[in-house]
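Every protein chain but one is kept in place in this view of the complex.
Moving on to chain A:
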Amino acid sequence: MNSDQLKKNEPAKSTGKNSRRDFMRKLGLIGAAATTGAVASGFTSQRTPEEEYVKVMTSDNKLVEIPKSQVKEVKLDTEALQSRGRLGIAGKRWVMVIDLAKCRNARECIKGCQEHHHLHPYQYHINTLVMQDNPQSAPYNMPKPCMHCDNPPCVSVCPVDATFKRQDGIVLIDNERCIGCRFCMAACPYSVRVFNWEEPFQAQLYEAQPMEYDVEANIPQKKGTITKCLFSADCLRGGDLPTCVRSCPNEVFYFGDENENAVTNGTTRETVVLSELLEKNAGYRLMEELGTKPRVYYLPPKDRVFEAPEKPDHHS
């Protein structure tokens, strides 16, 4: 996070009409009571017997205690969601591992994702492709989300800073800023970005019950702007695995924090050591030679547990 933006998120500078929200910010409480599940269990403190304290999880995942009388429910507005969406979660480096040996193209990840991000059935944040490396080898299924590159060409080309990289490694899109130029689509070597050519899938729902724009989920979707895989940034904040990772019935996805050197399987919930997993299974990244430094690793489709899919057309 660069210093300018950090300052923007600091409360002391602004006064006046924003003061209530700033007060909550001071306590690090943005989003606490409303979304991250405050523990309002009536925890009693020893310090002041007449004052009741509650434990609250702050937006940067610290557990703090504040007097119960001070707790006000904060409704997150777009601005607050955007500023915390830009900041990301401190001290994390998200990483995904996809085990190609286990993918049988159940497409549950796609279903979960499309539901989560209100996508049209033809729009994919994650898609499974049938791959065949050469005419001799058998085809395999390959789920392909955004690689959340550490050196993302899509971010470099965006003229309005609508797509950006966060400190925890996630590349997000701010649909409120996006001008729909689609430079980023052209720049992404992995073709993971999709454009909202039409009114969003849930347009009627948005009309019936307006919702705040959440930059961490790209909902509501906006016609004429870009959307793509977000590593379910909104779920991560609450300690949940991304939607695709949780939806997979076949143990394909691992997700975790590189700083902790651990990834958790979305199906079995088994936590394993990341470096060991990649070393033992010869983990690799897509198009390494481009220097994009993806945050998604693949384990080669060795010892497949499913029969090979049909050969893709161009090899027949």
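The rule is simple: contacts are C-beta pairs under 8 Å (C-beta built on N, C-alpha and C of every residue); 3 or more make two chains touch, one makes a residue touch a chain; residues count from 1.
We adopt the following convention: contacts and distances are computed from a predicted model.
Asker: Given that one chain of this complex has been left out, which of "Terpene cyclase/mutase family protein", "Sugar ABC transporter permease", "IrrE N-terminal-like domain-containing protein" or "Soluble cytochrome f" is its protein name according to UniProt?
Answerer: The record for the missing subunit names the protein "Soluble cytochrome f".
Asker: Just to verify: which one of A:Ser83, A:Gln132, A:Gln202 or A:Asn261 makes contact with the chain not shown?
Answerer: The one listed residue touching the chain not shown is A:Asn261.
Asker: Using the document's contact rule, name the residues of chain A that touch the chain not shown here.
Answerer: Missing-chain contacts on chain A: residues 1-2, 4, 88, 90-93, 104, 106, 108, 150-152, 155-159, 161, 164-169, 239, 241, 249-251, 255-257, 259-262, 264-265, 267-273, 305-307.
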